[in-house]
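One structure below.
Only one protein chain is missing from this complex, and each of the others stays in its spot.
For subunit A:
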Amino acid sequence: MLTPVVDDDGAPFWEHTRRGELRIQACADCGELRFPPRPCCPHCQSFASEWREVSGHGRVWSYVVPHPPLLADYAEQAPYPVVLVELAEAPRIRLVGNLVTEAGARLDSVAIERVRIGARVQVVFDGEGLPQWVLERP
């Protein structure tokens, strides 16, 4: 499986997820959340930022179901849903992720028929600290 190839701006996000925290970069001056992380605030141009914890609640904005040809580790679990989750606190911030039955479960653990745009989901973290999502009403 591919692990995140982290850059300087994204590193704090992954440090937090390894501790089981979902935190989004926010401007320390004007308070605007921004994603993906970047060096300065596109609203006020401040270089001061902080990492604000969010509830981990969200809704499925869209999803796809990849089929082979895929990289081998993914082909072995295909077809699997990949969801785009809009965060409850900041609907414009949408995280790509997997919908699973429980933390660490296979990518194909949730039946495709269960996936719906608008479904409420909650973040969980697998053993490597990768955020995943479970249905609030499975």
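To be clear about the criterion, a residue touches a chain if its C-beta (ideal position, glycine included) is under 8 Å from a C-beta of that chain, and two chains touch if they have at least 3 such contacts; residues count from 1.
By definition in this document, contacts and distances are computed from a predicted model.
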item	value
Chain excluded from display, named as in UniProt, from "Lipid-transfer protein", "Lysine 2,3-aminomutase", "MoxR-like ATPase" or "Ectoine/hydroxyectoine ABC transporter ATP-binding protein EhuA"	"Lipid-transfer protein"
Interface with the unshown chain - residue positions in subunit A	1-7, 9-10, 14, 35-36, 42, 61-67, 69-71, 74, 77-80, 82, 84, 92-98, 107, 112, 117, 130
